[in-house]
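First, the structure itself, so that you have it in front of you.
Of the protein chains in this complex, one is absent; all others appear in place.
Per-chain numbering from 1; labels A, B and C assigned in written order.
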Amino acid sequence: MSTGETLNFKPSSAVLLISCPDKLGIMAETFTFLARHNGNVLQADNFGDPDQNVFLMRVEWDLQRFDIDMRDFPAHFARLAERFQMQWRVALSSYRPRIAVLASRQDHCLADLLHRHQIGELACEVPLVVSNHPEAQRLAEFYGVEFHHVPMEKDRKAGAENTILDLMRAHNIDFIVLARFMQVLSNGFIQHYPNRIINIHHSFLPAFVGAKPYHRAFERGVKLVGATAHYVTEVLDEGPIIEQDTVRVSHRDTLDVLLQKGRDLEKVVLSRAVRWQVENRILLYGNKTTVFD
Amino acid sequence: MSTGETLNFKPSSAVLLISCPDKLGIMAETFTFLARHNGNVLQADNFGDPDQNVFLMRVEWDLQRFDIDMRDFPAHFARLAERFQMQWRVALSSYRPRIAVLASRQDHCLADLLHRHQIGELACEVPLVVSNHPEAQRLAEFYGVEFHHVPMEKDRKAGAENTILDLMRAHNIDFIVLARFMQVLSNGFIQHYPNRIINIHHSFLPAFVGAKPYHRAFERGVKLVGATAHYVTEVLDEGPIIEQDTVRVSHRDTLDVLLQKGRDLEKVVLSRAVRWQVENRILLYGNKTTVFD
Amino acid sequence: MSTGETLNFKPSSAVLLISCPDKLGIMAETFTFLARHNGNVLQADNFGDPDQNVFLMRVEWDLQRFDIDMRDFPAHFARLAERFQMQWRVALSSYRPRIAVLASRQDHCLADLLHRHQIGELACEVPLVVSNHPEAQRLAEFYGVEFHHVPMEKDRKAGAENTILDLMRAHNIDFIVLARFMQVLSNGFIQHYPNRIINIHHSFLPAFVGAKPYHRAFERGVKLVGATAHYVTEVLDEGPIIEQDTVRVSHRDTLDVLLQKGRDLEKVVLSRAVRWQVENRILLYGNKTTVFD
Partner (left out) sequence: MSTGETLNFKPSSAVLLISCPDKLGIMAETFTFLARHNGNVLQADNFGDPDQNVFLMRVEWDLQRFDIDMRDFPAHFARLAERFQMQWRVALSSYRPRIAVLASRQDHCLADLLHRHQIGELACEVPLVVSNHPEAQRLAEFYGVEFHHVPMEKDRKAGAENTILDLMRAHNIDFIVLARFMQVLSNGFIQHYPNRIINIHHSFLPAFVGAKPYHRAFERGVKLVGATAHYVTEVLDEGPIIEQDTVRVSHRDTLDVLLQKGRDLEKVVLSRAVRWQVENRILLYGNKTTVFD
């Protein structure tokens, strides 16, 4: 059976993510740098947007014979990075990012993520589940994850958010997944995790921004319902879209059936976004994402 | 090879479309009426919306041994229809509805519809193509359809619409298909064909209502683009949705590729809506459609 | 939140499933019978295959004012049923069918079904999980379901099957779901549950019948992988198909990714088939299914 370690990453590899202005020689120099140090490339992907003069690249290479100690990588790579004005970061496949899941009463996305994690689909750690309802506790504990119940009462939201932030820090959380967390987070909170909070919105954005999208889709008489995974930014449901999908509905489908079909979408769409985040496959430019899958 | 006559209709059948308040006995009485007159049911479909207390039904039956002359059908059916306060109409498979296609410069939907009609996918007549650009003339004539070029200049729109209305009347048009007709029709025009004008909008409504939806989809960074066939009403892009579909796009897809993928969607979505209209499969309730396919 | 009771069934309704030769008056008589006894129809669906002269119908009606005690229904309906040579059965929405899940080491379908059941998507009881591996015990017990570990060793299969049959009988199981149960059941076993065993095959049947379909799909270089839910019959993977779906794969997808994408399909496809079975929406004719959803 597959495990997260072997699913998409070689046992010992590194991923370099680059964003810079387009210029002659970026790839030549980068691949030459890697080859010179015996870094055999396992997967390379790139994208250039000529209108915005931006070049994005993801390179994954084998560390087995790479002759730079990865702790010294920044020092070795600095000159090249400066020359091309790169924004860059490097990630090791041996490091499993630490994610926290925020949930509310509906637990289908939470249950789905925890099971995927257990069977090795997600190469990350899930040390923490927080919910504003106590029901998810049993589920979190079944999967061996620490659970905290943090109520989000209207006039005590700021305090609740601080509690959650403290928990995040205490668990060294790398990014946050809102698994049908039905609360709007404050800008103050979001700024602590810029482009590191992934939300699942239960509609095909930009259709049905905001509350009760399935109800409004039902009212409008659409023939498909959708779900959208996106980064959370200060403007509600306007952050960069990571993944979307739709499913056919008919006039026969009651609102309950829409909700049920939607749940299937939400689980799949959110889990793809989380996996791509975990595997360092997402690069941002402007308000868009590039997914190198 | 299939022909429109045999595709979905028996050589000689009738379709009854009913809309009425839900009440005990509607189906019992209707099917008993048909059976008593030797009307063997070929297909029956129904839908009840308990919230709106509406009952909708489509029945298609064989006329071969049906003992009512269809010219007298209204007289025979009247008592039943009144009792249940039915809004109803009946259509004969022997009658091929007459549709007009309005097009602009982009002719992919027009070419698609004309070819489908030619190979027998659409059991209708297409006696008329109108465009505000002259380019479609060759295509229409290749398929043996009368073509009229009616420019839609900004300050002469009312006159142009009147010209089109005259053409519609002269050709006894039953309903109108806007095959990427890039003009907004006036309410005055629309009221002549209530729920008998089908438009293809090149987005997943209600996302990207209005102009240049692919451009805006591209800007927003969506991961799917869509197309929507709907009835034209007085509020732009707000009419009852007949059919929708989506297709996956990636960050690699330029605006040109979005347009091209969108064209494939538009052709398929519009042609489905037209076929359902031709085959009397669409019933309206509120601002929604019920498609009995 | 939705519960199984309200999802698709009215609190108190009955479903009648009919299969008979096509003949004038079946619907007239059936709906008249129901109306005469104050049975308000909630949903009715039918299908006739003229080539095979078969007529299939599913009617669901409200029992609230229905004036026949459902224990006496067969006696009341007998004359009508005989006249039209109907094969028929009736099911009450108040009865929740009892299903057993057979699983092996891979537990994604099992976990998915148990969670769906818990949140009310499936209007059935799940009193029993059996596996030839002990790992699923924790999961079954988390959801409050009795678990039995029955090893299926090569030379002791007959005994194992008898053990399972005894468990089925002891729990009054109505139908069996093979949730990635990687064992071939004997004809003797199958004959105890004719068309009452649902299997999920991890390919788009009839492509890749038999073992290791993902491996063979990977070898063949397909661009989509599929999953198929079907009834188990004596010929492996040849039973009537209930539901299928596919998902796109690319040359980049390793076998592990195919397996992972396939798991998502398997869960969704199997759960749809189980829900339709639970809600009495599936009718068989020949080796095909009619799904009245």
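Just so it is clear, a contact is a pair of C-beta atoms (placed from the backbone, for glycine too) under 8 Å apart; a residue touches a chain by one contact, two chains touch by 3 or more.
Because the structure is predicted, anything quoted here is derived from the model rather than measured.
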item: Residue in contact with the excluded chain [from C:Ser12, C:Thr163, C:Asn195 or C:Thr246]; value: C:Thr246
item: Positions on chain B contacted by the hidden chain, ascending; value: 1-2, 6-8, 43, 105-108, 111-112, 115, 119, 121, 138, 142, 252, 254, 256-257, 259-260, 263-264, 268, 293
item: Touch residues of chain C, complete complex, unshown partner; value: 47, 204-208, 220-224, 226, 240-246, 250-252, 286-291
item: Residues of chain A in contact with the chain not shown; value: 22, 24-25, 27-29, 31-32, 34-36, 38, 40-46, 48, 248
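Everything that follows uses one rule, which is that only the chains that are shown with their structure count from here on.
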item: Chain A-chain B separation of Cα centroids, rounded to whole Å; value: 42
item: Whole-Å gap separating chain A and chain C, where each centre is the average of the chain's CA atoms; value: 36
item: Touching two or more other chains - residues of chain A; value: 252
